[in-house]
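A single protein chain has been omitted from the complex, and every remaining protein chain is retained in its original position.
Which chain is which? They are A, B and C, in the order written, and residues in each are numbered from 1.
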Amino acid sequence: MNFELNEDRRMLADALGRFLSEQYPPEVRNRVAYGDQGYSPDVYGKLAEIGAIGALLPEEQGGFGGEGADIALVFETLGSHLVAGPVLGALLVGRALVLAGSDAQQQRLAGLIDGSVLAAFAHDEPANHYELERVATTARRDGDGWVLHGAKAVVPFGDQAQLLLVSARTAGDVGDAQGISLFLVPGDAPGVKTRGYGRIDGGHAAEVSFENVRLDADALLGGEGEGFALLERIVGYGLLALSAESLGAMERAKADTLEYLRTRRQFGVPIGSFQALQHRMADLLLEVEQARSAVINAAAAIDEGDRIAREKALSAAKYSVGKIGTLVAEETIQLHGGIGMTWELPLAHYAKRLVMIDHQLGDMDHHLARWMALRD
Amino acid sequence: MNFELNEDRRMLADALGRFLSEQYPPEVRNRVAYGDQGYSPDVYGKLAEIGAIGALLPEEQGGFGGEGADIALVFETLGSHLVAGPVLGALLVGRALVLAGSDAQQQRLAGLIDGSVLAAFAHDEPANHYELERVATTARRDGDGWVLHGAKAVVPFGDQAQLLLVSARTAGDVGDAQGISLFLVPGDAPGVKTRGYGRIDGGHAAEVSFENVRLDADALLGGEGEGFALLERIVGYGLLALSAESLGAMERAKADTLEYLRTRRQFGVPIGSFQALQHRMADLLLEVEQARSAVINAAAAIDEGDRIAREKALSAAKYSVGKIGTLVAEETIQLHGGIGMTWELPLAHYAKRLVMIDHQLGDMDHHLARWMALRD
Amino acid sequence: MDLQFTPEEEAFRAEVRAFLQEHLPRDLAAKVKAGQRLTRFDQENWHAILNKKGWLAYHWPVQWGGTAWTPIQKFIFDDESARAGGPRLVPFGISMLGPVLIRYGSEEQKKHWLPRILDGSDWWCQGYSEPGAGSDLASLKTTAVRQGDHYVVNGQKTWTTQGQHANMMFCLARTDKAAKAQSGISFLLIDMNQPGVEVRPIRTLDGDAEVNEVFLTDVRVPLENLVGEENKGWTYAKYLLTYERTGIAGVGFSVASLEKLKLIASRVQRNGKPLAEDPQFATRMAQVEIDLENMKTTNLRVLAAVQGGGVPGAESSMLKIRGTVIRQELLSLIRRAMGPYALPYIEEAQHAGWGEPPVGPPEAATAAAAYFNYRKLSIFGGSNEIQKNIISKTILGL
Partner (left out) sequence: MDLQFTPEEEAFRAEVRAFLQEHLPRDLAAKVKAGQRLTRFDQENWHAILNKKGWLAYHWPVQWGGTAWTPIQKFIFDDESARAGGPRLVPFGISMLGPVLIRYGSEEQKKHWLPRILDGSDWWCQGYSEPGAGSDLASLKTTAVRQGDHYVVNGQKTWTTQGQHANMMFCLARTDKAAKAQSGISFLLIDMNQPGVEVRPIRTLDGDAEVNEVFLTDVRVPLENLVGEENKGWTYAKYLLTYERTGIAGVGFSVASLEKLKLIASRVQRNGKPLAEDPQFATRMAQVEIDLENMKTTNLRVLAAVQGGGVPGAESSMLKIRGTVIRQELLSLIRRAMGPYALPYIEEAQHAGWGEPPVGPPEAATAAAAYFNYRKLSIFGGSNEIQKNIISKTILGL
């Protein structure tokens, strides 16, 4: 049993951290995260260059990592610098290609790894609420290819993605796990309409609709109608990534708050000398350590063959960071007092991200219920 | 809108409080509560004499009160002195007689009011878990009368009661609301077996079994097979009473803890000067005030004709005191430190009672679920 | 003990309801219910409507244009107004400065300023907080130096809510530098339309800009704008802070939020059933509703005590804490109910009159922003930690 990072990972983390500290301070982050594109193509390119995306994928497919610990490390670092950008999309689409892509389809991985192709995962719909199996978007066979029709909701960077991974129903009823298929759709395919917008926590997302979009035969990723298992695996990577991102943001929110408690004076003493606040910070510390453990458990389980054990660890992690991240956000704002409410303070943006992570790929209630339903 | 007590009630509360303060200090209470009978017949007689039981029943039936506020007042006072005794049984059986008793059956009220007859409510069974409608005990017609068969669980003072009010099934399946009937059963009827024991919070209870107990025709209280509504009303009085008792015990636990925080010194200062403890006491105060409001709401609703509104207020109160009472018990022990763990300290017994109230007539989970299920 | 409203109280409730039905502009109520941001006109308009009826400064004495309402009546008004979607009254003139002037102001000050609050001639803001002195007013640094018939004021104020609209500020400034802590502070009325007053917006985390910094550089304040005695401002400030506020628990706000939440939860589907039937979500909703039901009665108990001649002191701390916890929990549940649609943030959708179709459910436009914005409830107006200190000292005697 060993919780230390190996040398390669340590170097990657150092390089990433150094780059972000220097080139992506809070004022830059906010400018780009709340800007027209919601991210900085330059920064994204540089992240790819340093290897942040390659580290998410196995060597056999051109990456140089891809283990749970790699993913956790990259996203924890992104979280601690509050990086807004399409890295999650690269991870999810990349892992989908790794898991189920034909040789031809896997050719697309290179563009993801070098950052030249922006990918997005389009699964949520206006009428679902985090459920994996509720897919109303349809794809029907049409000659050799397919016709895709429907609408996807809140697709991160869906307005700018060149490559969309879309879940669609090729059989069965809304709510059936059977009959779901996954498709690779060019962002500029005729009939793809997007309505992009900024997000409250920075970054962009979009409503994406498909109006009888014609797709070639090789748009289908994996087996027809058997996409649910793949969807679950892909989302599992997302759960790990978001959990680790949350952890990074929590640690930073905690550190900023500690610093504030040490320096801010009231009634003639640092407010960190008030015991009630000390005990709340101690509680927060305990919670953050639990969140870290949850992320470690999820990282260890991500490649676990036993589905129940794997998915339980993933849902446990997302539930834990959902609950703890929200607590950390609310408590660290409160402990800052008025200043914690201001746009100027980096913490406020960490807090927003922490809460919003609970709205991606299933919130704490969703994952607690899912955990309970996952039985041997 | 007026939250003051009227003169009669104020006088009763004063008389009760004075008597208990003088004649029922903690050492006396513990001696009798954990003694052979679990209560003091003398003290019980005196309570009846002062009017504590009569106050629970309406004037038309020989009592002199019977409103929600009367019941809340008596039980809050009993709670604040941690009285162990069969008052709850008198309330439940008494109100059952008031609600559904024939003139002949109501003759029994006099003995309840003057304290000469000890009554017990026997509904829970080994295989139910607070549900009102899960009754496996059966009563079948036998000539003019009935034959009662089955077993009841944890009947307060069931080992010493002269009069048992027993729920039994005269039709339908276990779990049906229809088909339940209520019977008045003499404690010494042939075939009634009891196994009495002390309770962890003081007082007695018993397993009571009925082995083909023959009952006369007039043992049936209310309509045959239509006992569920009556059962719900009776238990409703119990919910109000237990909630008020809990409130009385909470207030006392809070007061004792405040006193301790003011006088106990550590590191050279009263421990009540530590801000972390101050804030926890402030939180406790807020909770206790909420519990008081819940009891007031329940007292106001007890005679409400609209079933949904009434039962929601009652379940809300029991849920609130279950949650808050347990919190108060755990926090006040913790704030006392080691001494809070000792038998010698009155608080410890209040804490036990607070937690155990959550095990009578439905716990916080039961009542929250019931509240949610009660829909217009 | 009687928990029913009296027939007179019920009649009053009907009167209030009828008034709101007739006079509260529909579009304004819709904005409030949607959680959209109000314009200055929205607020002034509503003040004017209430003033015409004589209900604007309802807690003032009748002689100054108030009502003789009992605390329960005030509660009923607040409750009905919130349910109907009435905007919160801007408190600075009506609820804050007004009572101070009525208690401590000179006759001239009352005659001059009180009518102007009622008719909207002045829009007041509050100059209490400073950078480095939030809950700790004793460390106030703004100074006022007497020069002839004026004070010259220098310093910086912050968290000045709606300062961008204000033409007047009531302000605490240090007039005696030698005095310690809270003594040596005076309570001044400052005309903001003069050189040396600069208002800079502070953007809050949700993107809103309702609070401000106010920089005061050699600002001149005529001596007649000193309220009460020099160096006694702390007394007046405390009075203002502890002034009986029937609405502090925000019951009306919570009732309206709960209704909104229930509506949303009946519409949003999870696993093919309304969210209201999801065990996890339904449990959260039930818990907060019971908590609110209890708090309503706690609030009424405090009001009844006031009505009976009792003096609410730390009880308002109790109501403040519990009220904000419940309001924040309700806003949190509304946010959660939005699922992924909590993420989009479209500035234009925060205001009424945005012509585009909504992204996601209509409530989603403001759900997350409102949740973040209202984290302020437990911070401003005396943080909940300060309130616990007060409870600890005043009620618990620790």
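Heads up, the rule we're going with is that a contact is a pair of C-beta atoms (placed from the backbone, for glycine too) under 8 Å apart; a residue touches a chain by one contact, two chains touch by 3 or more.
Since the model is a prediction, treat every value here as computed from it, not as a measurement.
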Of the chains you can see, which ones touch the chain that is left out? A, B, C
Which one, B:21, B:102, B:116 or B:334, makes contact with the chain that was left out? B:334
Given A:185, A:206 or A:299, the one touching the chain that is not displayed: A:299
Touching the hidden chain in the full complex, which residues of chain C are there? Just list them. 279-280, 283
Which chain B residues would touch the chain omitted from the figure, given the whole complex? 124, 126-131, 134, 153-154, 174-175, 195, 197-201, 205, 207, 265-268, 276-277, 326, 330, 333-334, 337-338, 340-345, 348-349, 351-352, 355-356, 358-360, 363, 365-366, 368-369
Hidden partner interface residues of chain A, rising order: 1-6, 69, 258, 261-262, 272-273, 275, 277-279, 281-283, 285-286, 289-294, 296-297, 299-300, 313, 316, 319-320, 368, 371-372
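In the analysis below, only the chains that are shown with their structure count from here on.
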Using mean Cα positions as chain centres, tell me which chain lies farthest from chain C. B
In terms of C-beta pairs in contact, which of A-C and B-C ranks higher? A-C
Between chain A and chain B, what is the separation of their C-alpha centroids in Å? 52
Take the average of all CA coordinates in chain A, do the same for chain C, and state the distance between these two points in whole angstrom. 38
With chain centres taken as the means of their Cα atoms, state the distance from chain B to chain C in Å. 43
For chain B, what residues touch not just one other chain but two or more? 275, 278-279
Touching at least 2 other chains, the residues of chain C are 385, 388
